[in-house]
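Just one protein chain is left out here, and the rest sit where they should.
Here is subunit A:
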């Protein structure tokens, strides 16, 4: 039972492929493209058409016609998603900041989640969203080009997508990317 030459080289080959992927990704991250680097074909296009039912009784759902007029951040989240758990308090903090009062509308879309789980999540962690809809089968997520949760889209006053955040917001993202853009779009 002597191992064949190619079988002992195989693990090395697999590893080399992995390293190539990691290296490529790191190069992108160092350039500052990531984690927002996933190109969204939707940037500068109008938000896709949708009409979703509300998740909770005391806040409305969300449809395309609601967008526009005000700068709006659409946040896709899910109760089963741990990065969302890390992002959530930042969104609560964000909406308590005086500089976004009246300038930014935060709306949530509970993505591929059981409604009761989504509601429980909000009741435990607080609800920073002015409107909150549920996208049970993820259909609207597909129209937006959601890769995974959390993901957020900033919509300008004309109802066009201007910025896409892939993965959770970090305090730096909010300070350096989101807030300046919100200020600019409100001009």
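Quick note on the criterion: a contact is a pair of C-beta atoms (placed from the backbone, for glycine too) under 8 Å apart; a residue touches a chain by one contact, two chains touch by 3 or more; residues count from 1.
Note that in this section contacts and distances are computed from a predicted model.
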Listed names "ATP synthase epsilon chain", "Gas vesicle protein GvpJ", "Nickel import system permease protein NikB" or "Heme lyase NrfEFG subunit NrfE", with the criterion being the UniProt name of the chain not displayed: "Heme lyase NrfEFG subunit NrfE"
Absent-chain contact - pick from A:85, A:136, A:157 or A:177: A:85
In subunit A, positions touching the absent partner: 1-5, 7-9, 11-12, 15-16, 18-19, 21-26, 29-30, 34-35, 38, 79-83, 85-86, 89, 93, 112, 116-117, 119-121, 123-127, 141-142, 145-149, 167-168, 170
